[in-house]
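A single protein chain has been omitted from the complex, and every remaining protein chain is retained in its original position.
Take a look at chain A:
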Amino acid sequence: MSNLLNEKIKNQAEIFDTALPPFGHFERFEERLERHEQRKNRHARRWIIVTSAAATLALILMFQYFYPIRIPSATTDSIKEVTTYYNRQLQQQINDIEQNINLVNEPERDEILKDITDMENESQKLDKKVPGITEEEYIAYIISRYNMQLESLEHIQTILKSLPNSKKQNL
């Protein structure tokens, strides 16, 4: 009986397709199909926008890689501004000293001139940024160096200013 039953059902399986979907199924499917297609179109549009944006960005990055836009270096400018300012001050002090340098005897004069030359050499090297430290750190460093040099020059000036009086007195 089992095999007979199997055969009967298998051979006429479509007879069992008797159920019908609930009333209005066609209209519901039509609406759902409409919504589905709209959603798919929205996704497709979004996909196009996203891929276009990504492609544009990639193009910009590639262009930037091959033809980099040279933005003026703020770092170099800032350091240059500082060194120019301090060099001007140094030069003014040096000029003042050189006006009075003849007041001291020769060995001291040579020594002072040597110190001044060393300072000038050092200050010329300061406008080149040292790699490995930030711009702010380097500016702070060169300011401290210039201040030390200016203090030394002021000290020399003070000595020189005091000298003529003693020399005059001696004379």
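Just so we're on the same page, contacts are C-beta pairs under 8 Å (C-beta built on N, C-alpha and C of every residue); 3 or more make two chains touch, one makes a residue touch a chain; residues count from 1.
Definition applied: contacts and distances are computed from a predicted model.
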{"item": "\"ABC transporter ATP-binding protein\", \"Sulfur carrier protein ThiS adenylyltransferase\", \"Sigma-70 family RNA polymerase sigma factor\" or \"Carbon monoxide dehydrogenase medium chain\" - which is the UniProt name of the missing chain", "value": "\"Sigma-70 family RNA polymerase sigma factor\""}
{"item": "Residue, one of A:I9, A:I49, A:M62 or A:V130, that touches the chain absent here", "value": "A:I9"}
{"item": "Residue numbers in chain A that touch the chain omitted from display", "value": "1-2, 4-6, 8-10, 12-22, 25-26, 28-30, 32-33, 36-37, 40"}
